[in-house]
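Have a look at the structure below, then the notes.
Of the protein chains in this complex, all but one are displayed in their positions.
Take a look at chain A:
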Amino acid sequence: MSVKSVSVHAKWIVGKVIGTKMQKTAKVRVTRLVLDQYLLKYYNKRKTYFAHDPLEQCTVGDVVLLKALPERRAKHVTHELAEIVYKVGNVIDPLTGKQVAGSLFRETLTDSMENPAGSLTEKLQELNISAATREILQKPSEV
């Protein structure tokens, strides 16, 4: 009776997390393309899987890669979390490695915060220098 130990047909799965209300378990919706026999067009068919997530890192809306467990862990839990592919709100572009939002790149806050402080003091110094030069220019014109 070794049929159940093989667990599921699908070893690797990519899906979107739809629920994290269970402890250490994520509810993942997986869509596969299924051919409509009459229209001969492919449509998404949904199926929900439960995945074991020991560190509770998933939030609703993450795109997640699941790996099939060698043995069924609970009545419904058949997969475990292998990797979070796209974290919701913090998608990282695999080509460049930078943070991305839709079709734009996000610049991280730390970079933009450091420069203003430095640039302000520099600007003050520039103002002083420019004021001094203006005075020097005006004095000869007067005299």
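Keep this in mind: contacts are C-beta pairs under 8 Å (C-beta built on N, C-alpha and C of every residue); 3 or more make two chains touch, one makes a residue touch a chain; residues count from 1.
Throughout what follows, contacts and distances are computed from a predicted model.
One subunit of the complex is not drawn; among "Auxin-responsive protein", "Phox homologous domain", "Small ribosomal subunit protein mS25" or "PAR6B protein", its UniProt record names it "Small ribosomal subunit protein mS25". Note that of A:M22, A:L35, A:A74 or A:L137, the residue touching the chain absent from this view is A:L35. Here one chain is not drawn; of A:E56, A:E71, A:D93 or A:E107, the residue touching it is A:D93.
Touching residues on chain A toward the chain that is not drawn are 10-14, 30-33, 35, 39-42, 63, 65, 67, 82, 85-86, 91, 93-96, 100, 102-105.
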